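First the structure, in the form of structure tokens, and then the observations on it.
Every protein chain except one is present and positioned as in the full complex.
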Amino acid sequence: MFEVQPTLPSYSSDEMMTVTAARFLSDRQVCFVGIGLPSEAANLARLSHAPNVVLIYESGTIGTKPDVLPLSIGDGELAEKAEFVVGVPEVFAYWLQGGRIDLGFLSAAQIDRYGNLNSTVVGGYEEPKVRLPGAGGAPEIATSAGEVIIMLRHSERAFVPSVDFVTSVGFGRGGEGRPERAGRGPTVVITDLGVLRPDQSSNELTLVATHPGVSLEDVRVKTGWELAIAPDLAITEPPTDGELEILRDLKARTIVAHGG
Amino acid sequence: MFEVQPTLPSYSSDEMMTVTAARFLSDRQVCFVGIGLPSEAANLARLSHAPNVVLIYESGTIGTKPDVLPLSIGDGELAEKAEFVVGVPEVFAYWLQGGRIDLGFLSAAQIDRYGNLNSTVVGGYEEPKVRLPGAGGAPEIATSAGEVIIMLRHSERAFVPSVDFVTSVGFGRGGEGRPERAGRGPTVVITDLGVLRPDQSSNELTLVATHPGVSLEDVRVKTGWELAIAPDLAITEPPTDGELEILRDLKARTIVAHGG
Amino acid sequence: MESSKQAKLTTLRDAIATHVADGATVAMEGFTHLIPFAAGHEIIRQGQSDLTLVRMTPDVIYDQMIGVGSARKLVFSWGGNPGVGSLHRFRDAVEHGHPHPLELEEHSHAGMAARYTAGASGLPFAILRGYVGTDLAKHADMATIACPFTGEELAAVPALSPDITIIHAQQADRSGNVGMWGITGVQKEAALAATTTIVTVEEVVDELTPRGPNHVVLPSWTLAAIAPVPGGAHPSYAMGYSRRDNAFYTRWDRISRDRDVFRDWVEEHILGTEDHASYMESIDRGAGHV
Partner (left out) sequence: MESSKQAKLTTLRDAIATHVADGATVAMEGFTHLIPFAAGHEIIRQGQSDLTLVRMTPDVIYDQMIGVGSARKLVFSWGGNPGVGSLHRFRDAVEHGHPHPLELEEHSHAGMAARYTAGASGLPFAILRGYVGTDLAKHADMATIACPFTGEELAAVPALSPDITIIHAQQADRSGNVGMWGITGVQKEAALAATTTIVTVEEVVDELTPRGPNHVVLPSWTLAAIAPVPGGAHPSYAMGYSRRDNAFYTRWDRISRDRDVFRDWVEEHILGTEDHASYMESIDRGAGHV
């Protein structure tokens, strides 16, 4: 079995993260997608195992099938390749709030152990250390989508015991659970190191898998609280050649299209 | 002066009514129009002295310039000749309720001396003598348009001391005045016999003009209350040849287009 | 909400049989244009009863359904024969309880539009400046609500979320996305507010190609069933496909005035026909002697 001996991985940790997230999407799911890693993951899913996944961007582009990744949430590519385009009030009222989104992606600057997210401010609101962009669509994605996938690179700055500001609710500051009529909330957190899922009874984010080559200790030092570990901790399947090829083709096309 | 001796009028009472109403429209006014006489009057105005009058039908056709009169509020002609078309929720929310309508037309089965209108029911609501079509757009036209022009053929059945149901408010059952933030309300009532306007202090509809050849008595017997008469009662200018020609051409085109 | 699904391409008969049960709340929308007549006729053929019929402008199709006794209740804002006059079967039901009494829940157009919009938006109610100074407020299901910022009193109306919404559109593509244009009324909101939406279409095309203004798309995954029914809006029309049969609307006034003439007409043209194609043949044939 010489083939399985450890070698340097032939993929980056961001690729591992994107591929992992893509696998959580099923065909025909309706997904509310943001720019960056979620957009990569969602389009990878569409171009591989989930050809009929429906992608909605908050700019109002519904059922869009971009050939290249958008750089902004309002790229012309998204409108040109959409089944149809609606105004922003409609996308939030009829499509998100209307309960038609199966799955929303969120990211943030900070996350706590109960999946609450902060994209508003580091430090005090009135005396900010770092003023972040703010809420955008996140608060209502967090409560109107059927479930939420969180993508966030692991770091002690990001995985904090208590977020400085709750921009989007997970299971509440004390892990008390989901608000009424607010969907299942975060069902999975995908990082560059592994995968966390909320514990069914405590709602606490629990490490359920590490990516290949990542040690438990790697994850622990980059998590700002004492991390719960699943007893049956798994190792993520590495990206397949097929997944990597599709993802890299997509990114290569993107670079050409956007002129570098 | 042989020319002015009374002859049989060369126009119908409906034509007199339509021409009179058309004259109340100014160029560039934004008008919310219903089917029937209001539609005739508004289009006559557009084709004569008010070429830039903006006509909006509740079907969502905005700035429409039909070549022929629509038979229904949703004729294809209205959509084909519109500046643009929107959905019905938008026409009521953004265009009518948004305060963008200068002038709305209303009609009804019953009117009282304070310009309150009934298009819901004759008799009791639970035990109707005649069930009428109902409110449609009228209640909000009555309160969201800048002012309201009422067109209604004179009869004792229509001009009643007290309407059986207030579908659209004029100055209230006791003439107490307009609701807050509700526009000026009925500024003129045009019938086949003459023109009534609300008295500035009492809000009571007052006959201010009769059409040529109509006597005061003609109007009084067809009004179900003791009719107030303006001291300076006028006689409506008869339709000009130009007005009649445009109106009759429009109706002739309409008959041809709709196949009789 | 039937998300994560694809609309089933089927026959009208199958769509109605599968989705429309006795006692259901059914909205069949279409603002003069694109009225789903064929679907209404199919409900009459199949005999679903005790329905709550919802529609801003109940016109001839609801007059037919009310006349045969399909409806227990009508939720509406304007019930007339557009450009002609009264709906005689509707009046007969309200004025004389024939064929049985009809419960009414009545609003203004603005109120109904706001109610559907709330339904489509996942909200339990909508606010509007409406019903001011009218007697409607006594009979409509409404409340007043104060603005928490200005104190101003506004009307509040409950969301409308029909069990089934049925509409007619010009096109569906092969994935089941539906496109309509021209006057689209409140159809998008009614479709998105419903638990289940059925669409009859003029044709199934490779790609949606609007031939008029105001293109509205309903994606496949918001719809339960699509049935191709060319001419399915007759005597209403489908912009780009057919013209309104104005003469039929005028004729309807005579047909519907008399209970027996109405019954005979329904027997011959609806119950006596298998589907919409044979209805259309029967109408052409019968046009001269109705």
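Read from first to last, the chains carry the letters A, B and C; within each, the first residue is number 1.
By our rule, a residue touches a chain if its C-beta (ideal position, glycine included) is under 8 Å from a C-beta of that chain, and two chains touch if they have at least 3 such contacts.
Predicted model only: the values in this text are computed from it and were never measured.
The missing chain, though absent from the display, is touched by one residue of C:G122, C:G185 or C:G231; that residue is C:G122. Between the chain not shown and the residues A:A22, A:L96, A:L193 or A:L227, the one that touches is A:L96. Residue A:G134 is the one among A:P51, A:G134, A:P161 or A:G242 that touches the chain missing from this view. Within the set A:V85, A:A158, A:V189 or A:L250, the residue that contacts the chain not displayed is A:V85. Residues 122-129, 141, 143, 145, 147-150, 152, 154, 156, 158, 213, 215 are the ones on chain C that touch the missing chain. Considering the complete assembly, chain B touches the hidden chain via residues 26, 28-30, 52, 54, 62-63, 83-84, 93-94, 97-102, 144, 146. Although one chain is not drawn, its touching partners on chain A can still be listed: residues 35, 58-61, 71-76, 78-80, 82, 84-89, 92-93, 96-97, 116, 120, 125, 128-131, 133-140, 142-144, 165-169, 172, 179, 181-182, 258-259.
Just so it is clear, only the chains that are shown with their structure count from here on.
Contacts between chains trace an open chain of neighbours here, each touching only the next in line.
For the interfaces A-C and B-C, the C-beta contact count is higher for B-C.
Averaged Cα coordinates give chain A a centre that lies 41 Å from the centre of chain C. Averaged C-alpha coordinates put the centre of chain B at 29 Å from the centre of chain C.
Multi-chain contact residues of chain C (touching two or more other chains) are listed as 117, 188-189.
In chain B, no residue reaches two or more other chains under the touch definition.
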